[in-house]
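With one protein chain held back, the other chains of the complex are shown just where they sit.
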């Protein structure tokens, strides 16, 4: 029996499945937040979600539009100040996984959310680093989720806002007290992981119906594929139902005043 | 009309009068706490009392035995963590006056609460610095109150736990971001202030009935007297009544379980 | 002891041209009413500090109040770019602005250090990021105990901080509840501070460890009902998410923005927050 679902749903469900029950997850807004809450509402009821607004162990009923929606605070175990969030909880080593989105990613999983072009006179000015630079280094590991396209998957990012593995893949070598960094990248086409040696991102799993050519087409560098290339398991009915209800609730909520 | 009062009451009332309404006072336990609360209950109803236990703007009905009695928290505007107390409120420059006691004080108003004798094998081990070292440097100014005796008023303290004006009176010179230091010392015999030039403590006011000889006798260095020696005003009836009631309430409270 | 002033008088007294100003509120409690008052009073050459510039700084920048922005995330949360910020950075409209860019962790620590009266904040940060290449205020020190290399940034110590809160009592003590962000730090770090509140009450009814800022640590308190709209005030009203989405279209276009500013700020009373 095959279910109908979109590539975007496939991405979110796959990202959600990456989170294990009991993990402590520092959640970025947007796609990561959608995936993290789907995980919490399905296979990982005890996943602990933390948002940089200071909301600890929050269980929002609808997805927040911003990182500090009232919903997050009302459903949190407690809410701490933003300095405490970054100092005690993130830097203090209490976060097992940071879940990030990005505007641009390169082959060493470095993230750019600063700008396209030159810093002094940018072509496109992006919002900036936010919490990501320290989430990426102080969390135990990092999951990244974003849509796959030539524009977003570039060989070298214009600017390293947030460290993946650096310009040469060695950016974390011999740095004390640093997390493992990006351990998987989940897109609407596939899952990628860093090569254990070179740290270059390698496709390890193709989503159902996606071809190698589609991925090559959507990636600006010569993307490699794992020898043991897997096929990503399809979403199940419950995941799709929970995700769709969550998004419908969210849309209704944010349409109101 | 003359009232009956003890030397100890004279000391407390004089110390209390040093606090002005609206000052923000970081209060040490014991004599300073007694004086600060007397001030609050008499001429300075809006004096803000802060204790190092984190209790901000507290109004205890009885004197606390310890720096963290429940009374302090229950009557406080709010209670913050101890790191916040020392970082935001004291070091952050929000305290106009630190009110301290001490075991030993010397002619440059340096305080010793660490030990008598040698550090490695002390004759008497005292409790230690507590909050005093940073209260004395981060508060706008410092008031000190203690009983006058040869044992407590020494030429040079055995150990500078807390800076007055250093071993030579120049300990605050050209130190950036430092408070004015001890501006008055209130004992059961007199009030002393640092000489504006040398910073050596000088008697500026004699309590009623006290002679110069008594002070010379109770001080281990050759104490100087100001040219314009004043006579400390006597306690008034209301001050004595409020002080005695406060102490009676306190005794009853602490005698209970 | 805080003075109770009108919002107009508080801004007139404490916000000078050329000042360094932090208007804080992490998504929650953003002081929009006060920001609009700053625009109405045509303050100029401000250095604006804020972790998440948000719509309030987009409006201030578009209105020409800013010469420099110090920030760590400059977007319309969940929607996209701040088009007025981009227009100023990319095309210099209405004037060229300088930016100084940090990470959230560094700015949060810098506010904390400012409140703590320190000249610098130390954090385990910026590892492998290229932000230190473009921000000369990011330095590194070696831990004298372990030798570990740690980042250092100057503390934030604004001339004026402006925050919004739920309520004040008649002594000027202020309760901040919910997502408290760096509001308390902003007030304590600043030379002067303005707190706008929803209401003034006889009793704060705060819990023992509530986030309460004493009146004697605040310069001025001004009532601004719904002063955080289109952001929200926990316990009073919700975030106007729809307006955040609508802002995208308004801010994309200089003309549309200028018209919005005319109708909603310049030609509005100082409780303009209500209409945003």
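As written, the chains take the letters A, B and C, and residue 1 is the first residue of each chain.
Definition applied: a residue touches a chain if its C-beta (ideal position, glycine included) is under 8 Å from a C-beta of that chain, and two chains touch if they have at least 3 such contacts.
None of the values given here were measured: they were computed from a predicted structure.
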May I ask which residue of B:55, B:96 or B:205 touches the chain that does not appear here?
-> B:55
So which of B:27, B:44 or B:67 would be touching the chain we can't see?
-> B:67
From the list C:117, C:158 or C:172, which touches the chain that is not on show?
-> C:117
Per the touch definition above, residue among A:87, A:107 or A:253 touching the missing chain | A:87
Options B:47, B:77, B:90 or B:210, residue touching the unrepresented chain | B:90
Considering the whole complex rather than only what is displayed, give the residues of subunit A touching the chain that is not shown.
-> 22, 24, 46, 48, 56-57, 73-74, 76-80, 87-88, 91-94, 138, 177
Can you name the residues of subunit C that touch the chain not displayed here?
-> 117-120, 122-124, 137, 139, 141, 143-146, 148, 150, 152, 154, 177-178, 180, 207-211, 234
For the chain that got dropped from the picture, name the residues of subunit B it touches.
-> 29-30, 52-55, 64-70, 72-74, 79-83, 85-87, 90-91, 110, 114, 119, 121-134, 137-138, 159-163, 166, 171-172, 175-178, 253-257
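In the analysis below, only the chains that are shown with their structure count from here on.
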Are the chains arranged, by touching, as a line, ring, star, complete graph, or other?
-> line
Just grab the chain with the largest centre-to-centre distance to subunit B, centres being mean Cα coordinates.
-> A
Between subunit B and subunit C, tell me the centre distance in angstrom, where each centre is the average of that chain's C-alpha atoms.
-> 40
Take the average of all CA coordinates in subunit A, do the same for subunit C, and state the distance between these two points in whole angstrom.
-> 28
Can you give the whole-Å distance between the Cα centres of subunit A and subunit B?
-> 57
Counting only residues that touch at least 2 other chains, which ones in subunit C make the list?
-> 112, 184-185, 211
Give the residues of subunit A that touch two or more other chains, as numbers and ranges in rising order.
-> none
